[in-house]
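Note that one protein chain of the assembly has been removed; the remaining protein chains are unaltered in position.
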Amino acid sequence: MSDSRLARAGWRIAGYAFFLGLWQLASGTVLDDVLLPPPAAIAGEIAGIAASGELPLHFFTTVSTIAVGFAIAYVLGAAIGLLMGRSRWWEAFLGDGVMAALTTPGLVFALVTAMIFGLGNLGPVVAVIVTSFSYVTVNVVEGVRAAPSDLVHMSRAFGRTRTQLLRHVYLPFLAPYLFTAARYGFSVAWKIATLSEVIVGTAGIGFMMRRSFQEFNMTGFLAWVLIFFAFALFLERVVLQRWMRRTLAWRPEVAA
Amino acid sequence: MNDVAKIRVDGLRKEFGEVRALDDVSFEVSGQEFVSIVGPSGCGKSTLLNVLSGVEPATAGTIRITEGERRARLGYVFQSARLLPWRTVRDNLLFVQETRDAAVRERCERYLDMVGLAHTAEQFPGQLSGGMQQRVGIARAFSIEPDLLLMDEPFSHLDAITGRGLRRELHELWTRTRKTVLFVTHDVSEAVELSTRILMFAKGGRLVSDQRVDLPFPRDGSSDEVALARADLLRRFESLDLLAT
Partner (left out) sequence: MTRGGLTGRTGVTRALFWAALVAVWWVAVPLLPTGLVPGPAEVAVFMWDELRGDTLAPFTVYESFALSFERLFTGLAIAFAVGVPVGLLMGLVKPAEHFLHDFTVVGLAMPSLVWALVTGMWFGLGDLAPVTTVALAAVAFVVINVAEGVRNVPRELLDMAAAYGVLRGRVIRHVVFPSLMPFFFAALRYGLANAWKGLVLAEVWASTSGAGWVIKYWYDAHRAQGIVGYALFFVIVAVFIERAIFGRLSARVFRWRPEIGRPVPETAAAESVVPKSPVPETSAERSG
């Protein structure tokens, strides 16, 4: 078989090697190395940032903004999603608002919250809430609809209470969607948090991105981006995914 | 007398990885025949048609299908309808035609009418029932006026009355044209009613019996001869160790 695990890994590694090689080659030739610093320079910069002790402060600022904002957005978004999934009236009432929130560029929310809350941390937190709740909502609405209506009818026929219905029928079908909601909501949350910090932050990853941008320091900029991007992607793809697989082991088709 | 498709199959083998679907199958069809292929589920009937039509390559063995001197034109009714969901019923028929002149269009309408679906020509397959889709598939195969007609359980999804009507149509068509037909079915009565010859397959894709049905047409399903032939066939079916591999 040409598609063995080994060949697969080989092509994958070749991909990384090719990309890094291309980067190295382009740096200083196609683009000036101020504009495109070589990979080694960025690695050095990352090590420098780590050694300087700046990292924990900015990391903490951004991560706490995301944590607080996203926790609120999740609860709010899920509540709205449940409401909309169970009732046609609420769906019609809130549908436009959710769609508007989904399609409006994050910049708009970042600027509006910046205008209201000024410099500091509150603006980014509110921006995270208003931007990411809608992503949670649409997934939860889908999840509520995924519960087969025959099971719902069966439970009603047997006179089950609302809580029993919620716990034993809706929740099991909702579970994978709740995870999807968390993953996509989170992926939006960390992006808007950094964007918002670029505009009004006084500390945080976004703040450092802005500073590097203004100082025209591409090496520093890419270093900060890479550090945080790697961290966020790790949370999004590895931690959340693992957790979901463990929780949903009873549904092989979802966990796989 | 026009030429009819002749088929010659020698030592045909087909494997899907570990699974052997056809095992050293050899037979010859000399034309003017209506050949039914029967056997239990999974014995390789569909695979045989796929290999004959060139959809699947054979693992080993040779196949020759000729119509006079040229390559035979082939109509295939698949086990599922296989219609293009994004084209109307009419366009599905036109899709497989070589040309699209007025005569061809008229022919397509005629065969749609034959399967009782002239009124659905403008509709999309998704708007038809499963049985109706299957009938479109049948009309499509007829509409190219093939030299060789391959049919994979074409009537098994249809209700008894529609199935009977179409069986009669198929028989009349065959009597009129005497084109070669290979007809897969799991229904022994159907095989006895329609065919001049019956090939029986056993599990593992072995061809275990090849016998003629020498009864005059039209055959009345309730007549003694047909009942006898059917009983005989069923007995053979049971005596053969069809499920052994």
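Here the chain labels run A and B in written order, and each chain numbers its own residues starting at 1.
Note that in this section a residue touches a chain if its C-beta (ideal position, glycine included) is under 8 Å from a C-beta of that chain, and two chains touch if they have at least 3 such contacts.
Quantities reported herein were computed from a predicted structural model and do not represent experimental measurements.
Residue in contact with the omitted chain (choice from A:S27, A:T61, A:N139 or A:S155): A:N139. For the chain left out of this panel, the touching residue among B:S36, B:N50, B:Q134 or B:T180 is B:N50.
For chain A, the residues touching the chain absent from view are 2-3, 7-8, 11-12, 14-16, 18-19, 31, 35-36, 88-89, 91-100, 102-108, 111-112, 114-116, 131-132, 135, 138-139, 142, 146, 176-177, 179-181, 183-185, 187-188, 191-192, 194-195, 198, 209, 213, 216, 218, 221-222, 225, 229, 233, 236, 241, 244, 253-254. Mapped onto chain B, the footprint of the missing chain covers residues 50, 53-55, 73-76, 78, 80, 82, 84-87, 91, 95-96, 124-127, 144, 150.
Convention: only the chains that are shown with their structure count from here on.
Chain B has its Cα centroid 55 Å from the Cα centroid of chain A.
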